[in-house]
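Structure in structure tokens, see below.
After this line comes chain A, so read on.
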Amino acid sequence: MARKGYDGVVLAAPVTVPYARFSTRPAQWWAGKALAALAQASGLSHRDFDGFSLASFSMAPDSAIGLTQHFGLSPRFLDFLPLGGVAGVAGLRRAARLVQAGDADVVACIAADTNAPQSFRQGLENFSRFSQDAVYPYGAGGPNVSFALIAQAYMAETGLTRADIGRLAVAQRANALKNPAALMKKPLSLDDYLNSRPIAPPIHLFDCVMPCAGAEGFLVMREDTARAQGLRFVRLTAAIERHNGYPDDPVMLRGGWQRDVADLWAMAGVAPGAVDLVQTYDDYPVISAMQFADLGFCTPKGLPEFLNAHDFTVTGDLPHNTSGGQLSAGQAGCAGGHIGLVENIRQLTGAAGARQVPGAQRALAMGFGMINFDRGLGSGAVVLEAA
Partner candidate 1 sequence: MILETLTSALATGAVRVVDLTQTLTEDFPTIVLPPEFAPSAPVRIERISRYDAAGPAWYWNNLSFGEHTGTHFDAPAHWFTGRDMPRGTVDTLPPEHMIAPAVVIDCSAESAADDDHLLTRAALEVWETAHGRIPAGAWVLMRTGWSLRKGAAYANLRADGAHTPGPDAEAMRWLVQDRGILGFGTETIGTDAGQGGDFQPPYPAHHYLHGAGRYGLQCLTNLHLLPAKGAVLFAAPLKVHEGSGSPLRVLALVPDAS
Partner candidate 2 sequence: MRARKNPLLRTRRPLLPPGARSRAAHLLAAAAGQGRFELPCCTACGRFAWPMPELCPACLSEVALQPAPAAGRVISATTAEVPADAYFRERAPWRVGLVQMDCGPQAVVHLGPDCAPGDKVALNLMLDRAGQAVLFAAKKGQDMTADPQWHEMTANPRDRRVLITDARHVAALPLARALVKAGAQTVVVGVPEDWKPLPARAEFATIPGVTLLPLDLVSDRSVEDLARDIGGKVEILINTADWPRPGGLGAPTAAADARQAMEVVAFGLMRLARVFGPAMAGRGADGDGGAVAWVNVGSVFGRAHPPVLAGYAAAHAAALAFGQALRADLAQGGVRLLTVLSGPTEDDWFQTFVQPKVGGKALADAIVMGLMKGLEEVVVGDLARDLLDRLAENPKALERELAQGRF
């Protein structure tokens, strides 16, 4: 059955609660600040949000329902998505159908997480049953080792080198320097990247994101609501979501995107080359490379050529992770799945400031989440268009 379009569904009010490397505030505070920012950006009272979609790893002991009372919300749609980097896409898809059907009018989509010096380790210990049983005991706690094992196989398969992959990291840092909110403030050269400290080869220091505290948010509503509110908005034209896409692959040489990529472009009505900018899920640039192949920008074996043929800075021919992405702006827990969506709303509404991609009309953002055992389970992608 052909999928129904997201006609009339728009996204507005992109907000970021500025990231902090460490925070003494709990995730509830970060979520509250995001709600406040959404209210300010939209001119609506937060009490008027009749949908609340929350993504977080560190909200315990609360889930979304507790926060309704905490922050005075009375939503008729409530969603809690501890899905990691795919939570942004997943939350958006649900919210879109809700508002499209009239079950809700304005859904606040928020990802918020805090970060303390101990919380990374604590998060690992309680991450998932399979990682507890079969990853963490091997010194492979934290995704570095798991992604090293994937990266090694993927690089062997595709012929990618660290120098190829490093081009993405270097361009993102250049983009981040134009984003005052990015945590990384120093330029990064390809030599810096190549010579950085090995963490779990082929993963080196500058392949790794910086965990931090922060929140991202946007509103999902119908176009008429946005217009009535006088909000600048973007249209949702296509979205895919898949979990555990290829359970029988021995090692992750493709993401779940491959299963649904045709669906995505058919829904969007364009080819990959028609997007003006791309936000990949860059928790490891090798996974960004994989997304270019899986989303149809090139073949896997064509990746080395593809990565060397393009300029991924905001002034380049294929602007990529224009805010600096998680690698250079920071990874605020689950907000890593929202950062690309929020950035795309900014870019397509002309609100990206110094890093604005001129004339951006169509943008792609990916979500990727939960390395539960040996592979990332969740994959998602969203195409947005300027109004």
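Basis for inclusion: all candidates are chains of the complex that A comes from, given by their letters.
We adopt the following convention: a contact is a pair of C-beta atoms (placed from the backbone, for glycine too) under 8 Å apart; a residue touches a chain by one contact, two chains touch by 3 or more; residues count from 1.
The model shown is predicted, which means the values in this text are computed figures rather than measured ones.
Visitor: For chain A, which of the options 1 or 2 is its touching partner in this complex?
Guide: Result: candidate 2 touches chain A.
Visitor: Write out the stretch or stretches of chain A touching candidate 2 in their complex.
Guide: Spelled out, the residues of chain A in touch with candidate 2 are 120-121, 124-125, 129-130, 132-142, 144-146, 148-150, 152-153, 156, 197-203, 247, 250-251, 373-374.
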